[in-house]
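Of the protein chains in this complex, all but one are displayed in their positions.
By letter and in written order, the chains are A, B and C; residue numbering begins at 1 in each of them.
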Amino acid sequence: MIRVGIYGGRGYVARELARLIAVHPDAELAWWHSREAGTVEDVHRNLLGTQLQFIAGEGTPDADVVFLCTPVGVAMEVAPDLLRRGSKVVSMAADFRITDRSVFESIYGPHRSWELQKMAVYGIPELHRDAIRACDLVANPGCFSTAAILALAPLVQMPNVDADHLVVDGISGTSGAGATLDRSVHHPEMCSTVIPYNVVGHRHTYEMEEQLSLVARRSVCVHFTSHYGPFSRGILATCHAFADPLPTRDDLLDLYDAFYAEQPFVIVNRLSGSPQAAWHYESYPSVLDVASSNFCQIGMDVDPKRRRIVIFAAIDNMGKGACSAAVQNMNLMFRIDETAGISMRGLGI
Amino acid sequence: MIRVGIYGGRGYVARELARLIAVHPDAELAWWHSREAGTVEDVHRNLLGTQLQFIAGEGTPDADVVFLCTPVGVAMEVAPDLLRRGSKVVSMAADFRITDRSVFESIYGPHRSWELQKMAVYGIPELHRDAIRACDLVANPGCFSTAAILALAPLVQMPNVDADHLVVDGISGTSGAGATLDRSVHHPEMCSTVIPYNVVGHRHTYEMEEQLSLVARRSVCVHFTSHYGPFSRGILATCHAFADPLPTRDDLLDLYDAFYAEQPFVIVNRLSGSPQAAWHYESYPSVLDVASSNFCQIGMDVDPKRRRIVIFAAIDNMGKGACSAAVQNMNLMFRIDETAGISMRGLGI
Amino acid sequence: MIRVGIYGGRGYVARELARLIAVHPDAELAWWHSREAGTVEDVHRNLLGTQLQFIAGEGTPDADVVFLCTPVGVAMEVAPDLLRRGSKVVSMAADFRITDRSVFESIYGPHRSWELQKMAVYGIPELHRDAIRACDLVANPGCFSTAAILALAPLVQMPNVDADHLVVDGISGTSGAGATLDRSVHHPEMCSTVIPYNVVGHRHTYEMEEQLSLVARRSVCVHFTSHYGPFSRGILATCHAFADPLPTRDDLLDLYDAFYAEQPFVIVNRLSGSPQAAWHYESYPSVLDVASSNFCQIGMDVDPKRRRIVIFAAIDNMGKGACSAAVQNMNLMFRIDETAGISMRGLGI
Partner (left out) sequence: MIRVGIYGGRGYVARELARLIAVHPDAELAWWHSREAGTVEDVHRNLLGTQLQFIAGEGTPDADVVFLCTPVGVAMEVAPDLLRRGSKVVSMAADFRITDRSVFESIYGPHRSWELQKMAVYGIPELHRDAIRACDLVANPGCFSTAAILALAPLVQMPNVDADHLVVDGISGTSGAGATLDRSVHHPEMCSTVIPYNVVGHRHTYEMEEQLSLVARRSVCVHFTSHYGPFSRGILATCHAFADPLPTRDDLLDLYDAFYAEQPFVIVNRLSGSPQAAWHYESYPSVLDVASSNFCQIGMDVDPKRRRIVIFAAIDNMGKGACSAAVQNMNLMFRIDETAGISMRGLGI
């Protein structure tokens, strides 16, 4: 059994990781560290009756892998010691996601362990599986980043796609806002609405651009805007691209099928929909179909009249966008079945 | 008192119009026509206890104005007689929205009273107030069309804006899907999700392009994609544009303030937001703030790094996107206070 | 025009009152007092563009009526001076709702102007219309109280109803929790759930018992439990009673119709529903049908097998449960049309 430590106790990422590890066939929770000791069920009521306790204080017991569920800036402090002591580390915040130091520091401020960043692997197995298998430190991606990267990675490989005008609208459930109370996600004001936020310059944009540029082998510019919608779990990324010549939908479906052929968690929607329906939606993903799962559903269409490509990716921001993706990375690092513990399909209802 | 007839009984547009007319200080419901006679409260339970009855059959009593709340194709059949008999007409469906016959017929099929289309005015007062005042037939706009047109009309006047790459993502509450049952809006599957639909070639796109091209005095291409979100009322249109040179946010705020200075229902959000907040949302509209109202809130931002403009417009799809807009048009046609009966602010909570 | 002062600036009750007064044909907002001066739209974004400003500091300008939108304890401090200066007062909190001082003080602590309480009238027009017309100080009821009292007032008049075992489950939208941030109504945790709270001894219970005992002319015990549901506006009160002999549903419908015959805002649902339906719901109220309105819909049923009566009342907790009810009370105090400014039907969708 892989002995797992969770570092950071009160947030939703930690909560969801604990929920996943508890049913993982090959891993078990060794310890859960928080700023304050105490009873887990006082904070995470879905874990009522589990008898779990937070540990606190300086230092942590040994573990085979530690998930760092802390605000950006903490992982760069605690990861060096954990790695030295032989733990593998999955960093859930942004500390090790950006490979260009000047970009990182312009967004997040000074980096205090850049040498570690150089050994970190960006945790999207669909792009970096072998490197993840070989590494000790995974930089788990941002939730919107995962959605946009999975949506656009095959596309940006096409040289005829205009890489300067990729437009991505993302809408996330409010679990993405975390456990900290904020007026913007106070239920009476967030219920039955959609709000844009961090409309330009969202931090995840930089991850998208770095990773997509790698895939594209050229510089890619992502015009990303984020929204919260009135649900808790899930992200839909709606991605627009221009191309000349314009591929057909069938061309794209074949491209995506080939790109993701060996990927257990990415599903390309080839349904054609009902032509007689008042509206057409069957070809595109619904967030609920991947909620509470590690799956990504991708759908697409092409507008031959106005010459535009639209790619959709739906994930659970807490699942493939964070915690089950982290477990997938752990599985790879420990060379066990990549799908262990995270193969359940989305809620659907 | 303006005597109002509502033609079409069972849909949500008719329901909402009846609700608005009932409190209008200068109008009253004269009759409500449906395919079948019967008691209104059996169909519209928010009108329980009103004693209203549907009339049915061929022909309708006189009225000063008739709102045609019927599927596309019916208004073109019944409007001629109504106009001949001296009623003003507000057509709620698409029958008279498109001025280019070949475009109309490519989308909706043969038009059977095109001569009427030529006397119809597209019912966005912010663009056509004087013409609406002078006309007898208003083509009430599509819900997404209103949101996108109000969002982009000032912008497309700027010659430096790239009019070929306007990208609009719209998300609507499910009341936009109407009263007809459909799997896509069955509550267990629509709750807690977002779904794209009619992703390319949405019919409202053509209205947006025609109207924005008029304002821009050049041909405008709108890349529009629609979504349903898990709420009933409201639309958010997120509109992306590229420009060279790029204006600043302040430039745009001034442009929009000037454009909408005399418009009682369009509000430009100049709030700057809290720089200390974990995320920034105060400068942008929230759908709930205009729900159940005739108001449109507009917010915007500019990304100087990646050179993109984002404009948001939030409306209630049943309000400014349909029914209270139709009342606004009625008010103008009868030269009464434009805001009569529709000046209430959005729900907010 | 009635000059209205709103005292208390940042809460939802104040927000909603300002929204209602702005469209009232016979009233206008004279001033809005808050702890801090400032721009209203910074706090209430549905009022964006209104140019409203909060006033602050000791003392307030004159007004014909002042709505006190402050936590319990403040109204008893500020009402005396307002009344002395000739304003009528509507107290939105609990300060003057309870007529038994020992009961009040056991719940809320010491009362500091009990002599005022004695001149206050409990603001349910359906029970106290004449007294409200004649008074200067209205104690606007609690939201759950209004729902339960309207549901049960006719019933408790029946001597065969067991007045000791009235069981009321109330579910409220989260706007009832107010604008103060709290984990229990943080959107990610409140979305898609129902939570019980204040399960026994809810403060509104005492209002229900006092008012229903008055109507019943005997002591009534209400077993009330409150819940929050994943919506913002509305309350459903599900009220159970036992009776021997047991009336029929038709008996009850006649009783309720007679009791509420002259009441403009209480609607008794006599629909019989579709016997062929998989489930039967047409005879009972849906919260959405009264949302954003001053209406109360009442439905009922009788179980002849197990000998139980069920009465439902649906209201908008912010409307008939608070703000539009306060306007109804104002209308009565100023002897204008009781329905002025608040006659719009519920959203329905």
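Definition applied: contacts are C-beta pairs under 8 Å (C-beta built on N, C-alpha and C of every residue); 3 or more make two chains touch, one makes a residue touch a chain.
From a predicted model like this one, the values you see are computed outputs, not experimental measurements.
Q: Of C:Leu288, C:Ile315, C:Met330 or C:Met344, which one is in contact with the hidden chain?
A: For the chain that is not drawn, the touching residue is C:Leu288.
Q: Among A:Asp42, A:Glu77 or A:Asp130, which one touches the chain that has been omitted from the display?
A: A:Asp42
Q: For the full complex, which residue in C:Ala131, C:Cys221 or C:Ala340 touches the chain that was left out?
A: C:Cys221
Q: Please identify, in ascending order, the residues of chain B that touch the omitted chain?
A: 12, 173-175, 177, 179, 181-183, 185-192, 230-232
Q: In the full complex, which residues of chain C touch the absent chain?
A: 165, 167, 169, 171, 173, 177, 180, 182, 184, 188-189, 191-201, 205, 221-223, 225, 227, 229-234, 236, 238, 240, 242, 277-281, 283-289, 291, 299, 301-303, 305-306, 308, 310, 312, 348-349
Q: Under the stated touch rule, tell me which residues of chain A contact the chain that is not displayed.
A: Against the left-out chain, chain A lists 12, 15-16, 19, 22-23, 25, 41-42, 44-50, 175, 191-192, 232-233, 267-269, 271, 282, 286, 288-290, 292-293, 297, 318, 343-349.
Please note the rule applied: only the chains that are shown with their structure count from here on.
Q: Suppose each chain is reduced to the average of its Cα coordinates; what separation in Å results between chain A and chain B?
A: 36
Q: How big is the gap, in whole Å, between where the Cα atoms of chain B centre and where those of chain C centre?
A: So the centroids are 34 Å from each other.
Q: With centres defined as the mean C-alpha position, give me the chain A-chain C separation in Å.
A: That pair's centroid distance is 45 Å.
Q: Of all the residues in chain A, which ones touch at least 2 other chains?
A: 173, 177, 182, 188-189, 191-192, 230-232
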